[in-house]
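The complex is shown incomplete by one protein chain, all other protein chains being positioned as in the whole.
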Amino acid sequence: MSEVKKAVQYPKDLMGLSKAEYDLVLQIMGRVPNTVELGIFSVMWSEHCSYKSSKKWLKTLPTKAPWVICGPGENAGVIDIGDGDAAIFKMESHNHPSFIEPYQGAATGVGGILRDVFTMGARPIANLNALRFGAPEHARTRHLVSGVVHGIGGYGNCVGVPTVGGEVNFHPSYNGNILVNAMTVGLAKQDKIFYSAAAGLGNPVVYVGSKTGRDGIHGATMASAEFTDDSEEKRPTVQVGDPFTEKLLIEACLELMNTDAIVAIQDMGAAGLTSSSFEMASKGGMGIVIDLDKVPARETGMTPFEFMLSESQERMLIILKPGSEPQAEAIFKKWELDFAVIGHLTDTGRMVLRFNGEQVGDLPIDPLAAASPEYDRPWVKTPPQKPLGRVNHPLPFVEALGRLIGAPDMASRRWIWEQYDHLVRGDTAQIPGGDAAVVRVEGHPTKALAMTTDCTPRYVFADPVEGGKQAVAETWRNITAVGARPLAITDNMNFGNPERPDIMGQFVGAVEGIRAACLALDYPVVSGNVSLYNETNGKGILPTPAIGGVGVLDDVATMATLAFKLPGEAILLVGRTNGHLGQSVYLRDICGQEAGPPPSVDLKAERTNGDAVRLLIGKGMVSAVHDCSDGGLAVALAEMAMAAGFGAEVTLPSGDAFEIGFGEDQARYLLTCPAEQAEAVIAAVEAAGAPIMKLGLTGGDALTFQGLGTISVAALKSAHEGWLPGYMAGK
Amino acid sequence: MKARVHVSLKNGVLDPQGRAIGQALHSLGFADIGEVRQGKLIELELTGALAAKPKPEIEAAVKDMAQKLLANMVIENYSVELVG
Amino acid sequence: MKARVHVSLKNGVLDPQGRAIGQALHSLGFADIGEVRQGKLIELELTGALAAKPKPEIEAAVKDMAQKLLANMVIENYSVELVG
Partner (left out) sequence: MKAALITFPGSNRERDMRMALTKANGGKAPLDVWHGDSELPKDIDLIVLPGGFSYGDYLRCGAMAANSPIMREVKKRADSGTRVLAVCNGFQIACEAGLLPGALMTNAGLQFICREVNLRIETTASEFTRKYRKGQTIRVPVAHHDGNYTLDADSVKKLEDEDRIAFRYADPLGTVAPETNLNGSVSNIAGIYNAKKTVLGLMPHPENATDPVCGGMDGYGLFESIAESLA
């Protein structure tokens, strides 16, 4: 090695590799790599593909439970949902591309996550999206919101997968770096799940889908680079999505999966043919030979480098059983897709690339994979926030509520989700606007899946550990609030530059919090994605570990929704209210302060309170359920009233009205039930060990807080429904 | 006075619409069709002070509109033509 | 040999897209813009026997494509131009 090292002449363009990494390349290759080979190292060792900064910490997350069929490491996570059925899901980021070209960036993000899920044999049944934009008044925000929403809708609507949920925040820290995280949930039979490990000496390697063009060359390395002002230059790397082809690809792949022709299958995601072929061979301990001239090309004159690094969309790589090529080809021809045998598996442990009869690349697979860098980046613990001092309340209580309900982070997202087809496939039992979306399980008379995405970045910023816990707990709570049993999560870790110890500290803290919550709630991580370097000119985003949760509802007929159902019903509050105002939206949006520690998450209380609520829902004892999150008790009540179109009269628990009404204490749910059954409900909850109290009665056309004031449901609704459409119309 | 702005996808950018149109023409029996690309043609009626300006200035103004709104410069090109 | 088919909405058919573009241009400060209409420009590469035919025959073939597929004659007009 030292001989090689002595002679090192670093190429001008290291393609994003560090000098130390280049030294390692020389050591592995035993010679100077050619451009194609260096390109392959560069993408395989990019942050995006190698998880080099995060691996050490991700390993600490709990990934096992009796119902986990496949945890992280495959294209998506797989859980057992009973009756031989499996739910397959994952969330993935497309942040940088969406900032550069919001429509296509978001669209191809949806396309990519769909492929991760159907590649495993699942029929995609639902999409969700977790979005973060800059301040509404920032010059580019409106354009980005519009482009991203149209892109998600344009793609999802066309492929015919309902988009059933998500979340949206606005904050100046995302001004130069928006977050677009897309999640797909699919359904498969447990005995029909497909994996990506290549096997079978001599087996054909088959390329299907769209042709390869010069799209997004080096996109994977771009996704791992920080933005600077010259990133405008990187524009040609934008990829264009073709949802029509994706739809055909889904149908064709699922049709092929019904035969037994497939040995292994993998989508071509970031770093296209490179990472897909490399990972399949590596996982199976095989070698692979690829004839790049056989790859269907969209443009003439493409080079081996371009074929290997293209990120053209809507493509898959399949290892077939020998002899099944004609059958497979017939299916792809029927769906008018390209099909080409481009290589075969070997036992050499090497990846050999050929082009025009010449060998243009030869790399050892295991050493490259094994040497994939892993860093223990220096980090510092995020210092605790100073306790919140005295708060001045600038507005009367109900006026503050009226203002808060129409604030950018609190206003209705209807303008967004009405542009998404959330009904296609006919199984959507709970549409967006509730706590979690509910989608029935095909072929089962009563079973359904509940799903949600959540994260409160301002909490994570103030205290990564508590914030990490909270994100997980909130998904668990939202799934519980519709009556379902939370089963597992996927995570999408969006952070700034990991080479900065304070940012790395946020990451480490958030992972610790997520881990604690997953353990306490029996709610493992089965898939995920990391997006680092989300910063512009040295300014990082709020740390945003978006969590996607999935649960199962045994009988969809018992499903709870958040709207009040009838006037005259009792309103009950489960969970303890201390009035924690630190890092609340009320404090930020009404009092103009982002301060104090976030609410702490008592995971034991989460579990006790949630289990009690779920039990009540299952027994049909409650008529409406809603968890308390952003905006606290007052906002949660307002949301239930707006959904019903009628109000309520309540007395807040004793204490400072603003703290009690707007504090964001965790582990709380609001319930309604017929007044005469309130005692039975209270008794049941207390028997389960959870605190519960009565707040008042539903009815009337206004929301009245005893001693504090009244606000009409119509006024709440107009503030809540008005903000986003008004903002998007340029008002 | 009118301006026509022709917005087309940059070379090398995938044009799914064009591809699908090409396939549909083939299946209608039009065999001798190679690549198909679909673009937009936006016709603007120019009025007021702008219409009275010398051509190069009008052209510059329309180019400005194309860059700011009509074309998505990340993936599209445009050309401007003044008519009448 | 290339053919360009310009497909535009018939006069009198409301063009919501064109209207929205006009409004957006106004709010960007381009005041002197009257009516805006958005049409499609479809570019077809002609190959094989077709490309070798005399121009009038090619034109007839492309018109046939336009009527059968490229334009919806209920609401749209088209014009054909041969290039190169």
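For reference, chains read A, B and C in written order, and residue numbers begin at 1 within each chain.
Everything below uses one rule, namely that a residue touches a chain if its C-beta (ideal position, glycine included) is under 8 Å from a C-beta of that chain, and two chains touch if they have at least 3 such contacts.
Note that this is a predicted model, so its numbers are computed, not measured.
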Problem set entry | Chains in view touching the one left out | A, B, C
Problem set entry | Options A:L248, A:M410, A:M493 or A:L616, residue touching the unrepresented chain | A:L248
Problem set entry | Option from A:D421, A:D454 or A:D589 whose C-beta touches the chain left out | A:D421
For this session: By the contact definition given up top, give the residues of chain C that touch the hidden chain.
Result: 13-14, 16-17, 20, 40, 68-70, 72, 74-75
For this session: Could you please point out the chain A residues that touch the chain left off the display?
Result: 150, 153-154, 157-160, 242-245, 247-248, 334-336, 417-429, 440, 556-557, 559
For this session: For the chain that got dropped from the picture, name the residues of chain B it touches.
Result: 16-17, 20-21, 24, 27-28, 38
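We take it that only the chains that are shown with their structure count from here on.
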Seminar exercise, completed: Cα centroid separation, chain A vs chain B, in Å, comes to 37
Problem set entry | Inter-centroid spacing, chain C versus chain B (mean Cα positions, whole Å) | 10
For this session: Among the residues of chain C, pick out those that touch two or more other chains and give their numbers.
Result: none
Exercise. Among the residues of chain A, which ones contact at least 2 other chains?
Worked result: none
Problem set entry | Interface residues, chain B side, partner chain A - complex | 9-10, 12-16, 19-20, 23, 72-75
Seminar exercise, completed: In the complex, the residues of chain B that touch chain C are 6, 8, 18, 21-22, 24-25, 28, 30-51, 61, 64-65, 68-70
For this session: Going by the contact rule at the top, pick out the chain A residues touching chain B in the complex.
Result: 100-101, 103-104, 210, 213-215, 235-236, 238-242, 244-245, 298-299, 312-313, 336
